[in-house]
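Let me begin by presenting the structure, written as structure tokens, before commenting on it.
One protein chain omitted, others in place.
What follows is chain A.
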Amino acid sequence: MVTSITSFGRSGLYDWMIQRVTAVVLLAFTVFMIGYMLFNPDLDYQQWKELFECTSMRIFTLMALLSMAAHAWIGMWSISTDYIKPTGIRFLFQSACGLLTFIYVVWGIQILWGV
């Protein structure tokens, strides 16, 4: 058993599961967005605004946003533990990733509810 305190769920299985579940959510969101844009070639601001005013779309988008945050954290953490060997620099890199992810989430929520 290898101890790690900076991974997302601190259990390999938990991280693995979250990574897969969030990937499915992100895929669904991507497919929906591409489909929506393909079926609405004359998309204007009003229509775009109406789409994101709908509660179900807000739930779906927030879900995708949180999924991206978790997915990115697990992925970036894996990369940092593979390639960055000095503990100090690795911790700094992980902290920067965490801070950036948090900013994106808060900013994303602000945009989503600011429509």
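As a convention for this text, a contact is a pair of C-beta atoms (placed from the backbone, for glycine too) under 8 Å apart; a residue touches a chain by one contact, two chains touch by 3 or more; residues count from 1.
One rule holds in what follows: contacts and distances are computed from a predicted model.
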{"item": "Name of the absent chain as recorded in UniProt (options \"Phosphocarrier protein HPr\", \"Multicomponent Na+:H+ antiporter subunit G\", \"Putative ABC transport system ATP-binding protein\" or \"Succinate dehydrogenase iron-sulfur subunit\")", "value": "\"Succinate dehydrogenase iron-sulfur subunit\""}
{"item": "Residues belonging to chain A that touch the chain removed from view", "value": "1-4, 7, 10-13, 15-17, 78, 81-83"}
